[in-house]
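Handing you a structure now.
Note that this complex is displayed minus one protein chain, with the remaining chains in position.
Think of it as A, B and C in the order they're written, each chain with its own count starting at 1.
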Amino acid sequence: MFTQVTRDVIEPQAVLGMIGSAADGAVILFLGTVREQNDGRAVSGMRYDAFVEMAESVLAGIAREAGARAGSDRIAVVHRFGELAIGDVSVAIAVSSPHREESFAAARYIIEQIKQRLPVWKQEHYMDGDAEWLAGTVPPIGA
Amino acid sequence: MFTQVTRDVIEPQAVLGMIGSAADGAVILFLGTVREQNDGRAVSGMRYDAFVEMAESVLAGIAREAGARAGSDRIAVVHRFGELAIGDVSVAIAVSSPHREESFAAARYIIEQIKQRLPVWKQEHYMDGDAEWLAGTVPPIGA
Amino acid sequence: MRIRLLLFALYRDLTGVGELDIEVRDGCSAAAALRSLRQHDSRFARIPERPVVAVNREYAELDVLLSDGDELALLPPVAGG
Partner (left out) sequence: MRIRLLLFALYRDLTGVGELDIEVRDGCSAAAALRSLRQHDSRFARIPERPVVAVNREYAELDVLLSDGDELALLPPVAGG
């Protein structure tokens, strides 16, 4: 199991290389990428702010939970922060498991939990020079 | 949209490289791989037989259906046939879309339909020298 | 009329036949072509009486009528992925 919150560019191939096993028949890779448009406004880039130390620990917890549900420890999750350009990968989630149901469910669980609980924030920069922190989600306390 | 039924080794990175767009915030890659064990028997390898010309056309149809549902034409699917070793990728499905729900649903739809409809057959080779065609699924006629 | 028969995977192993051109009654159905085949060629005895078929690379019902030059494929239950 591997989790990381990093300022470095995410290489999908490297994340994929961290999982997989001869026992596994299914591999899922999910990538979140920066879109050129949001709610109809032209986006020039995105700044991700993170409470890095806490995010590392929350992310490790999410991966452990997903692993327990999927019955697999072949899970790698990397979340980026800092300045991202259009098309840049903000998050990569890779899971492998004997059968596909578990991999799909684990990848989905991880991205949903990231959105609910990871102490990370996005500021969109718009083509018109404006910038805005995106409305977020109040994390369930006790999680 | 790209679909292919091929004897060549599948390179996940190449399949991933065929999709994605500045409009998309989510990318899914699903890989099916050959497992070292099935139903408790040690597997040494797998032979995939395919009705290649028909499989190409069925696969293109499945991708089109998934694209219509997901509202995305950023879909690439490659299915391999011939002799595969443990760990080899038998199928790669890549989808990108503005939001993650559509990508997850499209990838899942494509793998389920492949299992129901693609004219492809698997013969498992076992460590004890035995070989067996795996029981399959009767495809829904009219599909 | 003449049709082309294709067999795959288990059905090819059971019959030892991958491809075969056969003569059938003009305008007969896929089911009729298969019945005639099973009667006249013992290699086909082990193929199920009502296999999944494809005509010209599309899944078809067994009662579909064939035309000269059609390609009739006998398909074991599929197992892709």
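Keep in mind that, in the parts below, contacts are C-beta pairs under 8 Å (C-beta built on N, C-alpha and C of every residue); 3 or more make two chains touch, one makes a residue touch a chain.
Predicted model only: the values in this text are computed from it and were never measured.
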{"item": "Among shown chains, those touching the left-out chain", "value": "A"}
{"item": "Residue of A:15, A:94, A:107 or A:120 touching the missing chain in the full complex", "value": "A:120"}
{"item": "Those residues of subunit A which, in the complete complex, touch the missing chain", "value": "32, 49-51, 53-55, 57, 79, 90-91, 111, 114-123, 133-139, 141-143"}
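In this section, only the chains that are shown with their structure count from here on.
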{"item": "Geometric centre distance via CA averages, subunit B-subunit A, whole Å", "value": "25"}
{"item": "Whole-Å gap separating subunit B and subunit C, where each centre is the average of the chain's CA atoms", "value": "26"}
{"item": "Subunit A and subunit C: spacing of chain centres that average the CA atoms, whole Å", "value": "50"}
